[in-house]
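Every protein chain of the complex appears in place save one, which is left out.
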Amino acid sequence: MNVTRFLSRNWLVSYAVVYMVLLYLPALLLPLFAFNSSTIIAFPLKGFTLEWFGVLIETKALHKAVQNSLIIALITSAISTLLGILGARAIVRFRFPLKRGIVGLIMVPLILPEIIVGVSLLVLLMQIGISLSIWTVIAGHVLICLPFSVAILSSAFQGLDPSLEEASMDLGETRFGTFRRVIFPLILPGIISSMLITFTISLDEFIIAFFLTGTDVTLPVYIWGQMRFPAKLPSIMALGTILLLLSIFLLVLGELFRRRSARRQGKSTSPTGGLV
Amino acid sequence: MSENAIIEIEDVSKSFGSVTALSGVDAIIREGEFFSLLGPSGCGKTTLLRLIAGFDEPTGGTVSIAGEPMAGKPANMRPTNMVFQSYAIFPHLSVGENVGYGLKKKKMSRQEIADEVTRALAMVDLAGYGDRAAHELSGGQRQRVALARALVMKPKVVLLDEPLSALDKKLREQMQIELRQLQKQIGITFILVTHDQEEALIMSDRIAVLFEGEIAQLDTPEALYRRPVNKRVASFIGVMNFMPATVTASSDTAMSVNIPSLGQVDLRADQLPEGLNPAAVDTIGVRPEMLTILFDESETAEREAPGEVTSASYCGDMTYYSVLLAQADEPVTISMRNTTGRSILTPGTQVRVGWGHESVVLFD
Partner (left out) sequence: MLSREGRQGLTLISPPFLYALLLLAAPLAVVVTFSFWSQNYLDLDTTLTLKNYREVWTKPIYRVLILRSLNISMLVTVFTVLLAFPMAYFLSFRVKQNKALWLFLITIPFWTSYLLRIFLWKVILGYNGVLNSALMGAGFIDEPLTFIMYNVTAVVITLAHAWAPFAILPIFVALERIDRSLLEAAEDLGDGPVRRFFRVTLPLAMPGVLASTLLVFIPTVGDFVTPRLVGGKDGLMVANLIQVYFGKANNAPLATALAVSSMLIVTSISVIIFIVGRRIGGRTR
């Protein structure tokens, strides 16, 4: 191997390693300070404590926020996945008029600044006279989760050989029977993956929730409120640690399902998960 | 093979938007025959198969199966079953579950289904594969599973959409023979779509050649090869040398043809394609194996014409020569079997080319 090529390879590898370390470094602070007994977030670390997790258990308002967020995330993931199934199926299997425009509108929240989504929904709701509640947050969250559902499920439908459906019909099955016996089992991992990812997005989403939340605040809105008080910072670190672990758990689960889906269909996995 | 029609296709046409895939197709497919739809890609052969299967509805005309018009009947209501080009093996089901897929809709007990599946798998030489996962199968095995899955339904007609195109050459040739034998053995009508003329010739009882959405010729393999109705069919099936020619005299029983590059020849009427207009004949065709190079003085033929070898392609068992006949502008292709005692002629060699009245096909 010639010298310049060897150096360039090593240069890239070291770059990648540094990049990944910097990407994760901030997140690593969460557990570090969540177990640190000092009330200020600074080095050097003082000692080990579980006190901040204890604080979380005692805070009633937090429990309510967690409950709200879980309900919102659950309903959001169900609705956006359901709409995503319809959309993805239409996009992958059918040609229809104005397809580009329609798909574009559905996917545009992917790049639209969230403040625009939040503000415009708020203005509309104010005009119609609908008061803010967890349902208004769900409405906004479904909107931003839908593009992800559509993308994930599109890749699931894309992996489905159209002749499988024809084979099923040819063997005497009805349309509904074909969906139940062939399509559904084959895209099920995609459905689960979509539900897990949209659940995670909704659980963590702040900006839209900030505008659309009523008296029942979501968890990120609650955290935002607590950030003003320096004394609360250690417990936010503890809360953040839990949230981080939960998110990673859900994402790993979603990823495993996505790969299983691809394997089942006998296709190699697309490494980007159909998101791009 | 009986003469009863199992499928009647009457004036069927199909267009997708502004694209016409089939126009005015008429054909009768007989019970128990191995029927092939042959043509280049885009000729409409797969479209026709899908109209029979019920995946698409014709824009005009009717398809009847066993005397019953099929209009409005979806694929799941038709007595046909298909072997897909991609095989369409359900990836989440085992081999046995794949084969038994359609039986679940019939009123059969679990045991009956299991027995049928076992029997179908044995029929395609896959006995004992029932519990295998779909992804564990090789290409040839997938093809057999797809076939078993169709046969187990006891359809009136089995439709095969280029079922062998994904297999390598050796396996494909073996499967051609096996499929043909299996079809004769069980006696169900098979309709095969293929773009491979050799495959169609080997397997079929009758072949419909399609060009641009129309049937150009429907005939037995031998008739198709020996008496193609036009130049296009002639050059699609095998190789054909074309030469200019004129009819000098014609009667009800015979025809005299003058071929400048070969000479004068008399043809019997039974050798001519039906409905040929003698006045319009301007070309004759000769298959490469219907011309012979006469290697030494002792060899003779019905007729002879002088020529010069311009090139030779050696193919193992055969050698293909390009020979420029004395009175011709373009060389003709002649195939010669490389039997003992025959050496390969070098370009420039002067040869005598032997032919006869049976070598010649007329075209208008």
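We call the chains A and B, going by the order they appear; numbering starts again at 1 in every chain.
Heads up, the rule we're going with is that a residue touches a chain if its C-beta (ideal position, glycine included) is under 8 Å from a C-beta of that chain, and two chains touch if they have at least 3 such contacts.
Just so we're clear, the structure is a prediction, and the values are computed from it rather than from any experiment.
One chain is not depicted; across the entire complex it touches A.
Of the candidate positions A:L62, A:I75, A:L143 or A:I191, contact with the unshown chain belongs to A:L143. Annotation: of A:F35, A:W52, A:F211 or A:F257, A:F211 touches the absent chain (contact as defined above). In the full complex, chain A touches the hidden chain at residues 4-5, 8-9, 12-13, 15-16, 19-20, 22-24, 26-27, 29-30, 33, 40-44, 83-84, 86-87, 89-91, 93-97, 99, 102-103, 105-106, 108-109, 111-117, 119-124, 126-127, 139-140, 142-143, 146, 150, 197, 200-201, 204-207, 211, 220, 223-224, 227, 233, 236, 240, 243-244, 247-248, 251, 255, 259, 269, 271-273, 275-276.
Heads up, the rule we're going with is that only the chains that are shown with their structure count from here on.
The distance from the centre of chain A to the centre of chain B, with each centre set as the mean of the Cα atoms, comes to 55 Å. For chain B in complex with chain A, the touching residues are 53-55, 74-76, 80-82, 84-86, 88, 90-92, 101-102, 105-106, 134-135, 149, 153. Across the interface of their complex, chain B is touched by residues 161, 163-164, 166-174, 177, 181-182, 185-186, 264-266 of chain A.
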